[in-house]
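Missing here is one protein chain; the remaining ones are kept as they sit in the complex.
Labels for the chains are A and B, by order of writing; each one numbers its residues from 1.
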Amino acid sequence: MKIDKFEKRVLIITLSVIGLFIFSLLYAKNKYQTDLPECLPYNKVYTEPKINKLDSTTYQVFSVASMWQFEPGEIYVPVGSEVDFYLTSKDVVHGFNIAQKNVNMMAVYGSINKTTVKFDKPGVYDIVCHEYCGVGHQNMRAQVIVNYPTAK
Amino acid sequence: MQVSKTFKRIIYLELAIPVALLIIGIYHGLMQTVYRAGVLHQTSFLKLDYYQGLTLHGVINALVLTTFFAVAFGHATMAFYFKKEPNKKLMWLSFWLMLTGVLLAAATMLMGKASVLYTFYPPLKAHPLFYLGAALLIVGSWVPLFDWVRMYNAWKKENPEIKTPLAVLGTLINFIIWFMCTLAVAYEVLVLLIPWSMGWTKTVNVNLARTLFWFFGHALVYFWLLPAYIMFYTILPKVAGGKLYSDLAGRIALFLFLIFSIPVGVHHQYSDPTITRGVKFFHGLLTYGVAIPSFITAFTIAASLEYAGRKRGAKGLFGWMAKLPYLNKDKFLFGYFICGLILFIFGGVTGIINSSYSLNNVIHNTAWLPGHFHMTVAGPVFLGIVGMSLYLYARMSGKKIFMPSVNAIIPYLWMIGMLIFSFGMSWGGLRGEPRRTNLGISYLNPESAQFRPDWVPTTTIALLGGFIMFLAGMLFVVVFFGTIFKKKTEEGELDIPVAEAFHDEKRVPLFDRFKPWLVAMIVIILLAYIPALINVNKNSGPGAPRYNIDNPMPLENKTETVKP
Partner (left out) sequence: MEPQEKKEKFTPKGAMAFFIALVVLSLLFWYGIYSLMIERS
């Protein structure tokens, strides 16, 4: 079967670009821990909103999304903390997006989602619901307030 | 080709009804940009609320228009290439099933009982007739495939050594993909959602519903795209005055779509719980596979256009780009096609970004997403649909185009509006602007604690683009219906331009047979989806009860209110 030589080149270039992308993704995963949310089996312990302080710079947040809020709605952590966010929904599907930190998860009833974030810089980080969840969707937002340790 | 009155009537209905519905569909597109830019700070306008409008917009433009056209264009293609009309009874059956489905869905949407968006994720509940309407639209679109396969088998028997015409191959492959992927959403709708929405079953596994939807949902975009690809390979080179550079490349691309369109759906669920990263990464790799035929197409079409340009005397590396019939009124299809292709450059590139595993964290469910998909479904797909609808109608009815000069510039106006719109949306998305959100109430409301001044420029740009597109869309509706109301000036006929191949390529049996590819398709789907479904089953907890869009309490609780 004769394939046109230019089409062959096109195929090779395409496969090379794909290879480049795959390599870059694996490299970033290795060096910067960029990855998709972690998959956990369902456990009803995560359905109660909570903030656990494991030590001065390690926190766990059990975030429960519902129509139309996140609980807890305000999360205070000191600069330099690493936070594990565990996420579920009490009702419909919600989104959970902290844009400046690559946090992008769906909150689904009957399932647990998880991601880990390191807050290196102080500031107020919005947690925006970005999946339509009924009439109050546009008002659904929480915040992570990252301060210096002495401030509250 | 001379065709019967019945054939014409059915095709006309299937082309014109969606274009009429576009008036509502495109109006709601404009309205989204108006609410989102904070021009309005209200939940509804002229009796239609934001999310109701968004549902109408998605369903009409992305489900009704595309499905009706694929069926009509498929009928036209099969009839034209085989010089035989499809079975009329089955054509009518298909039409009535689809139309009934649309009417049911439209009624529920207009009554405000189905504001669940075109993805209808549970446990947000719509009226059962909405789901039934969707199911009927889909089942109606299955019917033609079986008749076309009968036509193809008959043709093959008489012509065993002749290459299946590329357009026919594309039509069959497209509908095979469609039939396979819609099985999942039909199951989701008929088995999971309708009984649950009626209260017969108490809960629904939301993760399972989503996974089944996206088994359908990604292949859906190829169902949209493939008719446009058929036009690019088999019609565009002729209209441009050139030849198709490689017919074989087109065949290879089509078969790659057959095997890779479906087993990639989980890339829409990268942010979902219950599915492991391993399965997500595997779907990501397969998605790179489905990008390959698009790259092949980009080169092959460019080569075909270069041939056309050089035939007209173009010199140099890029001179051919200038010598093409961009604004030729009689070759208006070229304008519709080329504007779609230009948009698709950006649509395709942003699509590859979205499917790149962890890159998805940056853009998922932000305004970047509609920025991407308007440059695909509202780019080459939309422009191919409307351009071809106008062409088919005008030729079959023997009428001249109404306002042909205006018609020639409509695709360019649309393209400019789209580039502006998508630029605003993409930039906004990178700034964290969410999609599917009535921003005017909160984030784009200066009186609100949630006000985000950094989203003002991005939503304003999107508004400008939306307005320009609205103008182009309405001009098209005027041209289309204006053409319908013109008097016939010549004998109508079914006419589709057919591109010649540049290379006289011999028939390659491997790229002219279905069986091995169908087997490969099924094997890859099983490899991709069995693990995903096992994940969902293992990691899911309880199913969810029904919720209406306006009440945090599940529907079941309402019956427990005690009267004082």
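Keep this in mind: a contact is a pair of C-beta atoms (placed from the backbone, for glycine too) under 8 Å apart; a residue touches a chain by one contact, two chains touch by 3 or more.
Just so we're clear, the structure is a prediction, and the values are computed from it rather than from any experiment.
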Given B:A20, B:M111, B:L327 or B:I345, the one touching the chain that is not displayed: B:I345
Sole contact to the chain not displayed, among B:V149, B:A302, B:M403 or B:V477: B:A302
Residues of chain A in contact with the chain not shown: 6, 9-10, 13, 17, 20-21, 24, 28, 32-34, 100-102
Absent-chain interface as seen on chain B, which is shown: 245, 295, 298-299, 302-303, 305-307, 309-310, 316-321, 345, 349-350, 352-353, 356, 358-359, 361-363, 430, 500, 502, 504
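In this text, only the chains that are shown with their structure count from here on.
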Gap in Å, rounded to a whole number, between the CA centres of chain B and chain A: 29
Contact set on chain B toward chain A in their complex: 43, 51, 54, 117, 121-124, 205-207, 210, 245-246, 248-249, 269-277, 280, 285, 288, 291-292, 295-296, 299-300, 303, 352, 356-362, 364-366, 431-432, 434-439, 441-443, 450, 503, 505, 508, 510, 535, 538-544, 547-552, 554
Of all residues in chain A, those that touch chain B in their complex: 1-4, 6-7, 10-11, 13-15, 18, 21-22, 25, 28-29, 34-44, 66-68, 87-88, 91-93, 95, 97, 99-100, 102-106, 108-113, 126, 128-135, 137-139, 141
